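What you see is the complex with one protein chain gone and the rest in place.
The block that comes next holds subunit A.
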Amino acid sequence: MLGKTANGLFWLFRYLERAENTARLIETGQRIALTRLGDSASEWRSVLQSAGVWPAFEAAKGEVTKEAAINWLLRDRGNSSSVYSCICAARQNARLVRTALTGDMWEAINSAYMNAQENLGRQVAERDLPGCLRTLRQNTSLVRGMTHGTMLRGERYDFARLGTFLERADNTARILDVKYYVLLPSARAVGSALDNVQWETILRSVAARGGFRMEYGADSGPRDITHFLILDQRLPRSLAFCAAQLQENLRSLNAGNAHPSDAMKKLDFINRKYLAHEVDAIFDYGLHEYITEIIALLADLAQEIEREYRFYE
């Protein structure tokens, strides 16, 4: 398979994942704004930070308002990570690697794009926002489902999955990076109303609120949330889950070679140094440093994959 095709598949799935995660961040932000439990401007600022677009937003728009934040995250083409920009970029990559996709996958991506053009091509009224985000989530889910159901399990599939899980791990890590302070043990064991809202925000951002309550009980606190998002192998958005998937796909790509690939070695390092501990060890190490380091290592792993599989040269 062409290096260019690997690159296109990798980014197609990164962008789809990013679109979906950003959509979820918007939903969470909107929910907090509506329940009026937090300080809206600072919440939107942290949503923009979690999405990794704060510096660009500040430079382009300056003042944080709900409308400005939602518009920037949702549909501004000046923001290359806005939901709309991501869908356009995903579709552009899909065109580039059209021969590596099944017809079903291509149609799902193309219709996601056509719906986005229609829904996000113009200003979205507040009352239309929930429906608009729901359509988007369903559209990206359809792409995932078609991929799961129709794509040959081989090299191409591996690159698609690598893109998905690198992006997802990065997104989860960023949410933790922005909110780490509300999870520190120095916060009270039984949270204030404000703490509870913050915890809830984190769980909603990774679509894990229900599962968490079910598994960890009503009295669970920040320590459990941290464990859940980082180390719980059952949560499809936890760092440990993403790392396990990455490992599987890197192994599959390396099948037939006697030695592990450089990317495998890098992932192995992340696994051993960061994901093989108890949650208390993470707090001892320093949650913020821990997360910052993981984000950097994930970026480094992505670069290694690009190099090793000749994405560009």
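Basically, a contact is a pair of C-beta atoms (placed from the backbone, for glycine too) under 8 Å apart; a residue touches a chain by one contact, two chains touch by 3 or more; residues count from 1.
In the analysis below, contacts and distances are computed from a predicted model.
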| item | value |
| --- | --- |
| Protein name, per the UniProt record, of whichever chain is missing from view ("MoxR family ATPase", "Circularly permuted ATP-grasp type 2 domain-containing protein", "Simple sugar transport system ATP-binding protein" or "Xanthine dehydrogenase") | "Circularly permuted ATP-grasp type 2 domain-containing protein" |
| Hidden-chain contact residue, picked from the options A:His148, A:Arg213 or A:Arg310 | A:Arg310 |
| Which residue of A:Leu96, A:Leu129, A:Leu142 or A:Leu184 touches the chain not shown here | A:Leu96 |
| Those residues of subunit A which, in the complete complex, touch the missing chain | 1-6, 88, 92, 95-96, 98-99, 103, 106-107, 110-111, 114, 117, 155, 253, 309-310, 313 |
